[in-house]
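All protein chains but one are shown in place.
Take a look at chain A:
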């Protein structure tokens, strides 16, 4: 009897969940072509946290951009809210219009890093622009965080 009850309860729960999911599908933020606060991003490395967040359909939100304009460009460091945590990340591909010879991507890509600049994952599974080589080298200071480790885990450059 108890088992049957449990089953019916589960079915009820399922029925309740379906309309909720549909609601979620309808209520989506429009694609933001500029990285500013509350812009949704796509994690492209294989870090556990990033993979889980993307699989759940709750991609991270940018909550701060570490530059003076407040708009993130390629190679900029951002603070993101991901699965209830705050993590730092580096933008490695943007939807925005780019200069000639620099690739424009179909999604806003992010690689998660820790405070020392070393990435949380071990692989980036999309191409990253070669200009990051120069940008990240410039941003790395002698005693500060070393961002060039992100370049080492890239699988491919464009």
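Keep this in mind: a residue touches a chain if its C-beta (ideal position, glycine included) is under 8 Å from a C-beta of that chain, and two chains touch if they have at least 3 such contacts; residues count from 1.
Everything that follows uses one rule, which is that contacts and distances are computed from a predicted model.
**Student:** Consult the UniProt record of the chain that does not appear here and report its protein name from "GPI-anchor transamidase", "Exosome complex component RRP4", "DNA-directed RNA polymerase subunit beta" or "Large ribosomal subunit protein bL19m".
**Tutor:** Answer from the record: the omitted chain is "Large ribosomal subunit protein bL19m".
**Student:** Looking at A:52, A:83 or A:125, which residue reaches the missing chain?
**Tutor:** Result: among the candidates, A:125 touches the missing chain.
**Student:** Which positions on chain A touch the chain that was left off?
**Tutor:** 30-31, 44, 93, 98-107, 109, 125-127, 130-134, 155-158
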